[in-house]
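The structure's right below; bear with me while I get my questions together.
Here the complex is missing one protein chain, while the rest keep their positions.
For chain A:
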């Protein structure tokens, strides 16, 4: 009964967020969100996409004139929508509707992912005999919370209404996670390939996706299962629906067996999809310099950071200051920063691939060359999936306040610098640095809270073990 009421409330909130977006879409000129640097970066701006589409219609290369830097596929999908006008409606209404739909789909996918994580996690806890933990913490349906956080996050709303393509990019990332969680390997591969194709950075998500497919979704630390096995404690055979269908294995073993079959399947599918995407791209940019030009203008643009217009990241300021002959060196250093953290995190968090994906996304959205609030929207939404595990997170109130403060202050500083002329670039960059620090604290605190949670589980499990022995 209460469950039903809760569910009803959830759908009411979802509908409310949908209506809220639709209302906001009707005031695009007044809010002027599409020209905010926080919302639309050179990669995600729809205005640039429109420009690219016009160039293409005029039989020019869409990449001519350094305006458009996105994927040619996005151009063919969204381009026709940007020119279509409906009488009496705002200009980009069709695109906005697409983004709204993408947002709602994203939220639903997050909810399904959450559902999946929850059930499998509970089953694994049960097999360890730690149901009490799960029962007490399951009061909060993390899936609903995550979906609502995603939908009602001001960042998401702003990114959606502000005509940036980040909802679509986020959708690709979430699709791949969803596919991996539910063992739909082709879908996971498709999501991963598309996400990489659209914004390059999600390439690092291959590790969490492979872990997800190999080991299945989140588990408590793996060595607990080993101990249980050693302890030879009888467990009721559970009818666990795992990815390895048809294999009647013991629950404990499941967590420790890496299913190479699925991973290889994933790799093959990725190859197929990327080949397919490349062929499509090649066809669409054939007469404009081919794939080479596309790679140079999209990935090259992301990696070499030629556009130094201000955004909420930290790279633009740095590369505006740095001497030209050091530029390549620092480009490598900055991009290595992301790669350095991949392996250690993967080793430490390999039993929680979804959380690992969250950490990767947060890190890359902090260090990427053209970040926007759309990226933050994605990782904050994913953070909602781990509410139960992160219940003991420190500084949550502080983080919240600083998030609110920094996001308001950054737009004020930008106004002070660009429009009023009384501030300067340092004012704005200071907020960008504060924002980066904030993200660092968020990642550090959430990871340490997660590790603490694992430690707690270990303690409980050992205690139980000893109890049963005694």
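Everything that follows uses one rule, which is that a contact is a pair of C-beta atoms (placed from the backbone, for glycine too) under 8 Å apart; a residue touches a chain by one contact, two chains touch by 3 or more; residues count from 1.
By our rule, contacts and distances are computed from a predicted model.
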{"item": "Chain left out of the displayed complex - its UniProt protein name, from \"Ribosomal protein bL31m N-terminal domain-containing protein\", \"MO25-like protein\", \"GPI transamidase component Gaa\" or \"Trm112p-domain-containing protein\"", "value": "\"GPI transamidase component Gaa\""}
{"item": "Given A:60, A:77, A:268 or A:404, the one touching the chain that is not displayed", "value": "A:404"}
{"item": "Residue touching the undisplayed chain, where the options are A:206, A:349, A:413 or A:447", "value": "A:413"}
{"item": "Touching residues on chain A - with respect to the absent chain", "value": "9, 27, 29-32, 132-133, 135-137, 139-140, 387-388, 391-394, 396-397, 400-401, 404-405, 408-409, 412-413, 416, 419-423, 427, 452, 455-456, 459-460, 463-464, 466-467"}
